[in-house]
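In this view, the complex is presented without one of its protein chains, the others remaining in place.
Think of it as A and B in the order they're written, each chain with its own count starting at 1.
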Amino acid sequence: MVGKRVTKIIRIVGLVVFAAVVAAPLLLGSAYLTTSAVLIGIHAIIAVGLGLLMGYAGQVSLGHAAFYGIGAYCSAILTTRFGLPPLAAMAAGILVTGLIAIVLGAPALRLHGHYLAMFTLGLGIIAQIVFNQARGLTGGFSGIASIPRFSIGRFTADTDAEAYLLVLAVLAMVIIMAYNLVNSRPGRALRALHESEIAASTCGVDVARAKLQVFVLSAVLASVAGSLYAHFITFISPDPFGFGFSVELMVMVVVGGARSVWGPVAGAALFTVLAQFLQKAGERIPYVDALDTVLFGVVLVIVVIFLQRGLVSLPDRLGLGADHGQKQGA
Amino acid sequence: MSLVDQLLQYLLTGISVGLVYGLVGLGITIIFNATGIINFAQGEFVMLGGMIAVALVSIGLPLWTAVVLAVVAVMVVALLLERLAIRPLRGASVITLIIATIGASLVLQGGAKLIWGPEAVKLPAFSGETPIRIGGGGINPQRLWVMGVAALGVVGVQLFFKYTLIGKAMRACAINQAAARLAGISAAHMVRLSFAMSAVLAALGGVVLTPVALMQYSQGTHYTLTGFLAAVVGGLGSGLGAVLGGVMLGIVESLSAGFISSGYSKAIALVVALIVLWWRPEGLVRRRRP
Partner (left out) sequence: MKSATKKFVPVVTAVCLVGVVVLAFCLAGCPPKPQPTPPGPVPGAPTPAKPAPSGEPVKIGAIFSVTGPASPLGDPEKKTVELLVDQINENGGVLGRPLEVIVKDDKSEPTETVLATKDLIEGEEVVAVIGPSRTPTTMAIKDYCQEQEVPLVSCAAGKLITDPVVSYVFAVPQTNALAVQACFDYLDREGIDKVGFIYVANSYGEDGYNNAKAIAAEQGVELVAVETFGGEDTDMTAQLTKIKAANPEAIICWGTNPGPAIVCKNAQTLGIEVPILQSHGVANMKFIELAGDAANGIQLPAGRLIVYDQIAADDPQKEVLDKFAADYKAKYGNPPNTFAGHAYDALWITVKALEQAGEADRAKLRDAIEKTEGFVGTAGIFNYSPEDHNGLTADAFAWVEIVDGAWKLTE
């Protein structure tokens, strides 16, 4: 147990460090760091949505990479072939993923059990095949190159730093929205849902509807992230949108802590940082590879064993939380 | 080839490929019933079975010794996985446990690449490679081994659950852990047993498959995914359903590759699977609810 004053100091220091970390990529001016930060931001946007779905609606999606991919392909195709401005292309992506999510989610969420996981798994694989095979539309495995950078009116995110600011802005909006949702009436309904579906429905909450809304929201966020990705990397091929990425997203959410808005953000950051760190470490050892895969797996298992409620429970575990360690042993 | 010959060949191919999906799906089902988790490392057991057998043969062990040792080795790996990644997480949410199995699968996959390198490997065929002619096509004798092992595995598991005391105890645990514990059944034992059983099934599958389908360190994910789909289509929780689901997926895939498009065959099989799920949410085989 830590004294109140110490806790306060730690928090202030924490906030300063947090601000410093967010600003670091801009100040250090390293393209590698900025790019990593942009990717963390993009992953975090999807992870926050997926976190709402997993943590509050209690549902799992194994196909979020598909929504991410659909957003990216919509942006890439509409801007390169039809000359649409990026914002319009992004809106089109939102529309398409939203519709798919409704069609898929409505029947799946009416049923009890993990049907959404199965439906989205199917969607993920089908989407991957379409990206591969519909050559006329998607460019097949060769992908689509020379996608324009993102722009709104006169502002164009030409440099990595501008792209980072853009992604930060979107992420901030997403986080604020998620907070509002969690603390609003539907949010409370959702939380009730996680505790007990039956209790929630007896209190007049339309369970299926509430779940569907969160699912559609999370799909749309993935699509937005996909659009940002396409305009940032300026080249897309089917590779980043496979089943593997859906699983990675799930890992980010759980490792960070699904039942908090910041958890998935922390998870996305840790995931990318850890993967890059292990790879960098691996480069220093000649004649050995795939060691980073092994270590990544080991770290993953250790993290979930010691922080079952995710990274966000770390302050509680260390006795720095708002509850002053009351939860110890929980 | 006449149309009938082609049809026969598609069905044969579909069944032999689908039975493998089903065998992996069965393993996933056994662990799911005991713990409620989807084991994402199941496909790695298949991969390890094949890889270890190849490694043992290459150091000069006779084929059959290698096969038995490989299966035992994979069982040990599965028990270790349970001890190191699953048991410390007692009481955690199902999704956390699933993440632990994902971590384990990364370790196994990366380890396999470290040890055996990135290339595919192969095992000698169990009973020669002379194809058996059927109509205008044929089948590799090793495929009969695969089908035989899959069928035996499925029947064996069914009989085990139905007639042995331990099998009944495992079923009891799946239905209600608390009640089973009251009856003196150790749930922890049953979980361990489920990991051992499904590892043996998967490793056997991997070993008999390697002569025809080859094996590579990265192939585990593919088997996990197809096995999971088979289990889902069959109505997660039913062993027989998983096998039927796998065979159905295999046949639809093979037929659509033959008559529609090989590029989209997997997508078509999935669409059919999703329609089945939508139409019969409880899966192909209705799971008897307690």
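One rule holds for everything that comes next: contacts are C-beta pairs under 8 Å (C-beta built on N, C-alpha and C of every residue); 3 or more make two chains touch, one makes a residue touch a chain.
Keep in mind the model is a prediction, meaning the values are calculated, not measured.
K.L.:
Considering the complete complex, which visible chains touch the unshown chain?
P.N.:
A, B
K.L.:
From the list A:Leu228, A:Leu270 or A:Leu295, which touches the chain that is not on show?
P.N.:
Going through A:Leu228, A:Leu270 or A:Leu295 one by one, A:Leu270 is the residue touching the chain not shown.
K.L.:
In the whole complex, not just what's shown, which of A:Asn132, A:Ser223, A:Ser246 or A:Gln308 touches the removed chain?
P.N.:
In the full complex, the listed residue that touches the missing chain is A:Asn132.
K.L.:
State which residues belonging to subunit A touch the missing partner chain.
P.N.:
For subunit A, the residues touching the absent chain are 10-11, 14-15, 17-18, 20-22, 24, 28, 30-33, 35-36, 39, 132-133, 135, 140-143, 145-146, 179, 183, 229, 233-237, 239-240, 257, 260-263, 265-266, 269-270, 273, 276-277, 279-280, 282-284, 286-287, 289-290, 292-293, 311-316, 320-322.
K.L.:
Could I get the residues of subunit B that touch the absent chain, sorted low to high?
P.N.:
On the subunit B side, contact with the omitted chain comes from 1, 6, 9-10, 12-14, 16-17, 20, 110, 113, 117-122, 129, 131, 133, 136-140, 209, 212-214, 216, 218-219, 221-222, 253-255, 257-258, 262-263, 265-266.
Definition applied: only the chains that are shown with their structure count from here on.
K.L.:
With chain centres taken as the means of their Cα atoms, state the distance from subunit A to subunit B in Å.
P.N.:
Computed from C-alpha means, the inter-chain centre distance equals 31 Å.
K.L.:
Please output the residues of subunit B touching subunit A within their complex, sorted ascending.
P.N.:
40, 84-85, 88-89, 92-93, 95-96, 98-100, 102-111, 113-114, 221, 225, 228-229, 232, 236, 263-264, 266-267, 270-271, 273-274, 277-278, 281
K.L.:
Provide the residue numbers of subunit A that touch subunit B in the complex, in ascending order.
P.N.:
54, 60, 107, 111, 113-115, 118-119, 121-122, 125-126, 129-130, 132-133, 243-244, 247, 250-251, 254-255, 258, 288-301, 304-305, 308
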